[in-house]
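Yeah, one chain of the complex is gone here, protein chain that is, but the others are all in their spots.
So that you can tell them apart, the chains are marked A and B in the order they are listed, and the count of residues begins at 1 in each.
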Amino acid sequence: MLLSINDLHASIADKEILKGVHLEVNKGEVHAIMGPNGTGKSTLASVIAGREVFEVTHGEITYQGKNLLKMAVEERAREGIFLGFQYPVEIPGVSITNFMRTAVNEIRKYKGLDPLSGIDFMRLMEEKKKLVEITSNLTNRSVNEGFSGGEKKKNEIFQMAMLEPTLAILDETDSGLDIDALRIVANGVNKLRRPDNAFVVITHYQRLLDYIVPDFVHVLFEGRIVKSGGKELALELEEKGYDWIKKAQE
Amino acid sequence: MESDSNNILHEVTKQEYKYGFVTDIDTEFAPRGLTEDTIRFISAKKNEPEFMLEFRLKAFRHWLTMKQPDWAHLTIEPIDFQDIIYYAAPKKKKELSGLDQVDPELLATFNKLGISLEEQKKLAGVAVDAVIDSVSVKTTFSETLSKYGIIFCSFSEAVQKHPDLVKQYMGSVVPYSDNFFAALNSAVFSDGSFCFIPKGVRCPVDLSTYFRINAANTGQFERTLIVAEEGAYVSYMEGCTAPQRDENQLHAAIVEIVALKDAEVKYSTVQNWYPGDKEGKGGIYNFVTKRGICKGSNAKISWTQVETGSAITWKYPSCILLGDNSIGEFYSVAVTNNHQQADTGTKMQHLGKNTRSTIISKGISAGKSNNSYRGLVRIAKNAVNSRNYSQCDSLLLGSACGAHTFPYIQVENKSSIVEHEATTSKISEDQLFYCQQRGIDMESAIGLIVNGYAKEVLRQLPMEFAVEAQKLLSISLEGSVG
Partner (left out) sequence: MESTNLSPITLSRLVSLYETHRQQLVACDTPRLAGLRDRAFQSFASLGFPDTKQEGWRHTDLKESLARLYDYPLDPLKETDIQKVFQCNIPHLDTAILGQLNGWYVSRDVPLMELGNGMIMGSLSEARKKYPELVEKYYGRAADDTTDAFTALNTAFVRDGVFVYVPAGVKSPRPVQMINVIHHKSNLLIQSRNLIILGENARLSLVHCDDSYNHQGSFSNIVTEIFAGENAFLDHYKLQNLNNNSTLISSTFFRLDKAAGLESHYISLNGGLLRNNIRVVFDGTHGRADLFGLYLMDKKQHVDNQIYVDHAFPECTSTEVFKGILDENARGVFNGHVLVRRNAVKTDARQSNKNMLLTDSARVNSKPFLEIYNDDVKCSHGSSVGQLDSMAMFYLRQRGISEESARMLLMFAFANEVVAKIAIPELRGRIEDMVKKRLQGELQICEQCVLHCSTPEKNINQ
């Protein structure tokens, strides 16, 4: 098993957001997480990635047999966890090239590999840019600064391609994308799918799942996964909305 | 366009003070000038206990060693402190037991000011402590309030009836040695308001005091003390007007606020003392020391002020954020016109952990006036994780006025965040044109725009105050408003 979350409770500023999440992800799988606004999807993603503002008050997360909660953010990243942010931050003054080069080389160092030479790195960048069909030299600009919503999301997938994670969590990577961009992003993900990695895709729309076909669909509601099923659950949600799930909860 | 706005500005300058009238009430004066005898006279007149006289004398002796401050961006004619009458009390004919017994002239004064006691009582449920020339004349509602254990009375009455409370808190936030004008006030203050909200009590009505400088050549030295015990809440309103006089009159007040753990005090001021005439003759010198301390954790003090009057304003309502997680706020609109000068702002002293402060200051200058914001934000070493946000904007109407911003920022730890922003602008011709194109005349357009500009602050005011403040803004700029 790649990731195992057991009875996870997490809160921010003494407000409990996650109230007992259970989730298991195996290598080679794609999981979709859906659910109404404000129910804790992004919070779950942040907690897996190790954002310190959220306090884990109860429960465990095991990742590749290790206690994930004990690891620092960058250690988790180096162990292969990638978070595609719902709202990627703008970091003025830090060029994407410099940023990615630092990330790639620090991860390589962690794995005991030599740093990539400048030329090899640039080659890698070019290759991955093609994967998400980035044509402009986006890469010489500051991280996310002045990017359109869609450009930001593409840039997240580009970074994912650069870092080749084992577990990628994509938080609403599809929102804000035009139809072509959606296809490009989905294709990018599909090209990166391998038997030894896994994806957790957070989305509000069935549309994305037409491209990235999930093995499992979960509904997160008020801090708990209240329903899980196959890909047909997403279709059912698309059709009926969340009311019936809310009702079932009452 | 250009000449139109000049016209408007010209007209603003023509705006006359609407509250200038003199009420004829028998007054009892202290001898002109200031010596230890004057102070003994005031203290004796008020039948004060020994500790009060001592406090006054200490303050006076200290004052003698001090110099009038000159650091503000103000040009102040020398003040002859020996040419001032330090005490003037309306002669009470007899003890009053009801509103009907209040001097009719006085009531008429209030009516002219638009604050009929009865009306206020009915309309807003406001308890009014009216102060005329430093002596509290009538307090309404105190009986109702006393049911809650709230004490709301004149300072003199508090000295007589609650000397222990006065002794405990008076001078604890603004020590008599604090500054020149605070020392002067501590020596000679004649009256003011006292307000005490006991533990856990939410004061059910907004408390209010109207100040008014009436007699010629009298300085007004009132002193307000507000104490909110643990978990208490009060919203306090202060309004000021003064009749028209040719000579400058001195006003040096002190307001002290103590907020204990979890307490909240909201203090709102609308100040429209007589600003002097178009030529800059006359008007009030307003040198006020206002300071609150958030003594316990989670306490909150909020200052809101609309300053449209006075020839000179020197005033920095401040917060000492001592308790952890305590909050200080300062919302200010200061309007200057003609030859008015204002140097106003706040000090936020962050001493406790996780303390927060917000400063929103809107300066509006017209005519030949000068309007300065002066603020200090200090985050002490131990005030970890504290935050301040300040926004200080200036609006200039006309090319003969000045707007200045002096923010002092001092940060002594790494976990705190301070942000200060300021802009200076004028009413854009596009905005005016837009309004006019929609059929709004220039005056109303400027009124609209200025009110919009000050909205962030005005909305902090209690309802009945907000309406008055809006009116005042327009009046102060009237003419600049067409």
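Structural remarks
The working rule: contacts are C-beta pairs under 8 Å (C-beta built on N, C-alpha and C of every residue); 3 or more make two chains touch, one makes a residue touch a chain.
The model shown is predicted, which means the values in this text are computed figures rather than measured ones.
When the missing chain is restored to the complex, the residue among B:88, B:335 or B:403 that touches it is B:403. Here one chain is not drawn; of A:3, A:17, A:83 or A:198, the residue touching it is A:83.
Seen across the whole complex, the unshown chain contacts chain B at 71, 73, 379, 381, 384, 394, 396-426. For chain A, the list of residues touching the undisplayed chain reads 49-53, 72-74, 77-78, 82-83, 85, 88-89, 91-94, 98-100, 102-103, 106-107, 110, 142-143, 159, 163.
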